[in-house]
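Every protein chain but one is kept in place in this view of the complex.
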Amino acid sequence: MNRLTVLYFASLRDAAGRADESVDTDAADLRGLYAALRERHGFALPAERLRVAVDGAFAHWDDAPRAGSEVAFIPPVSGG
Amino acid sequence: MNRLTVLYFASLRDAAGRADESVDTDAADLRGLYAALRERHGFALPAERLRVAVDGAFAHWDDAPRAGSEVAFIPPVSGG
Amino acid sequence: MRFRLSETPFDPAATREWLMRDEAGAYASFEGWVRDHHQGRAVLGLRYESYALLAEREGEKILAEALERFAIVEARCVHRVGDLGVGELAVWVGVSAAHRDAAFAACRYIIDETKARVPIWKHERYAEGDAGWLHPEPPPTQG
Partner (left out) sequence: MRFRLSETPFDPAATREWLMRDEAGAYASFEGWVRDHHQGRAVLGLRYESYALLAEREGEKILAEALERFAIVEARCVHRVGDLGVGELAVWVGVSAAHRDAAFAACRYIIDETKARVPIWKHERYAEGDAGWLHPEPPPTQG
């Protein structure tokens, strides 16, 4: 079990009803972590539409969740 | 014989020593008018490098000189 | 910092001065303004939110790439976050260079990459009373 912090932005935050939460996960990778949270909060967006970041840097869906890290799921951006 | 006004700009004005002059010409076209003035003032630029304008609008070298008109020889431009 | 987020309105006449150099003969800039419509719907205003830490890092990276790829002198970008009304300045990009080819190309590169990669999200309020996040399909090259 790894305890980490998850950050939500834009439509993910609206769906989760919060900007961040502390999560205990036994997922093997970040893809599995997102799948579990998607089920919990009913996120509309599949992982293929997102990017994932760990501790403020873009990461890979195959990376293993690290205890104490800050994971952010990045919905398609719309700045500019 | 047609009497018209010729305007000189940039290096043509420097070579002619004046910004304009009144010219009596029997040239058949504006190309011939420029050739005569080029010889008189020693202009370095051949007609092929210039454009010609009459009364504030671009014209053709084959056009006949019109009495009372204002003819401008336009050296290669360098604005911007 | 060549890339900045701004929580308050900023003046492009001031940011432009960051680019001035005696060796620069060309200055290209781009501004995004809040439009009164989007895909046929009347827009009253919008809110930009960002993941600031990552947005600033990714923005810096884009500007470093532009300085590496193009023969430019300097480049900057400022992106608003927070609430904006119609007509307000949302994003500004400025590039100075010796010649205009590089200035235009780099300016275009910076705004394109910023829109594609920087974690900033637009929330539009419509005249009909509803509102929503924009999560566009990324262009094919972004995978």
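The chains carry the letters A, B and C, assigned in the order they are written, with residues numbered from 1 in each.
The rule is short, and it goes like this: contacts are C-beta pairs under 8 Å (C-beta built on N, C-alpha and C of every residue); 3 or more make two chains touch, one makes a residue touch a chain.
As the structure is a computational prediction, the values presented were derived from the model and not from experiment.
Student: I'd like to know which visible chains would be in contact with the absent chain if the whole complex were considered.
Tutor: Across all of the complex, the chain we cannot see touches B, C.
Student: For chain B, which residues lie in contact with the unshown chain of the complex?
Tutor: Residues of chain B in touch with the missing chain: 7, 9-11, 14, 45, 49, 53, 56-58, 72, 74-80.
Student: Name, in rising order, the residues on chain C that touch the hidden chain in the full complex.
Tutor: 11-13, 16, 20, 22-37, 86-87, 96, 98, 100, 103-104, 107-108, 111
By our rule, only the chains that are shown with their structure count from here on.
Student: Would you mind pulling out the distance in Å between where the CA atoms of chain B average out and where those of chain C do?
Tutor: Taking the mean C-alpha position of each chain, the two centres sit 49 Å apart.
Student: In chain C, what residues contact two or more other chains?
Tutor: Chain C, residues with two or more chain partners: not present.
Student: Can you list the chain A residues in contact with two or more other chains?
Tutor: none
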